[in-house]
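Before I ask anything, let me first share the structure, which is written out below as structure tokens.
All protein chains but one are shown in place.
Let's turn to subunit A:
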Amino acid sequence: MAQTIRVDGVRKWYGDTHAVDGVSFDVEEGEFFGILGPNGAGKTTLLEIMEGLRKPDDGEVSLLGMRPWPRNPRLLPRIGVQLQASSFFERLTAREQIRTFASLYGTPPAAADHWLEVVGLTDKADTRTEKLSGGQAQRLSIACALVHGPDVVFLDEPTAALDPQARRNLWDLLREINNQGRTVVLTTHHMDEAELLCDRVAIMDHGNILKSGPPAALVRGLDAPTRIGIETGTVPVDGARQLFPDAEVSDDGVSLTVSTRNPAAVLSALADRNALRGLAVRGASLEDVFLDLTGREYRA
């Protein structure tokens, strides 16, 4: 398959801060690729190097077979970018904003208006962008990135300011875009989002990629126990420990959690005792992968 993006040994240091510290990976054509990591991991820096907005200190990037740095006007019509900080022309309405962006790419105003509708901002079309809510501005910013139908889309934390409903709608939209054959690269703090959307993720911390691969494979590779939680007090902690000697039992005062590799047995034992109040079963997730890789609890 064609390599849409190749990142090879990219490094960017700011003084003592190793924002990106020698990173290599490929993104294939039509792939949905996620870059995951906590604040300051280097996601934005890496993404902006891939877009050609920053110059790497070292290493090479190839995007659609071209070099993004120095600024390459032949490449630019084919990529769409949503920056982490919304960037709008001052004192323009939402409609004027997206129409202006569309015209920079030679896209007609009708397509701009259509995109306004796609992100649900038609009734805010005449509102100045300064007066949009954070989530509305974010949606407009995403629409501005997609309006010209780019082959490769870079989104820096696209769901950061969105309410749960808008988040799900954006997921659907991004899947749809990806199904049309466009390559999507996004950064996110949310493990669940990455697991849900991405064909492959790269987990970043301190400027390095700790691990990359399909989310399911990463989780499976972890071979982590399943966690079964019930309401505290349903079963005494000591009783649970005796019942499930192979499992790890903990109680935080809200729920009692049993971590086991044999969830079926634990569940049926609990069911026999009619002790399933507040039941929650959780398999391993990318959060566990992160914990396993760094020894730290994942906090976004």
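By definition in this document, a residue touches a chain if its C-beta (ideal position, glycine included) is under 8 Å from a C-beta of that chain, and two chains touch if they have at least 3 such contacts; residues count from 1.
Here, contacts and distances are computed from a predicted model.
Asker: Of the options "Fe-S cluster assembly protein SufD", "ABC transmembrane type-2 domain-containing protein", "Cysteine desulfurase" or "Cytochrome bd-I ubiquinol oxidase subunit 2 apoprotein", which is the UniProt protein name for the chain that has been left out of view?
Answerer: Options "Fe-S cluster assembly protein SufD", "ABC transmembrane type-2 domain-containing protein", "Cysteine desulfurase" or "Cytochrome bd-I ubiquinol oxidase subunit 2 apoprotein" narrow down to "ABC transmembrane type-2 domain-containing protein" for the missing chain.
Asker: Among A:Gln136, A:Ser212 or A:Thr226, which one touches the chain that has been omitted from the display?
Answerer: Spelled out, the listed residue whose C-beta touches the missing chain is A:Gln136.
Asker: Can you list, in ascending order, the subunit A residues touching the missing chain?
Answerer: Touch with the absent chain occurs at residues 51-54, 64, 71, 73-74, 76-79, 81, 83, 85-92, 96, 99-101, 103-108, 111, 114-115, 117-120, 122-124, 128, 133, 136, 139, 146-149, 151, 163, 165-166, 168-173, 175-177, 180, 192, 196.
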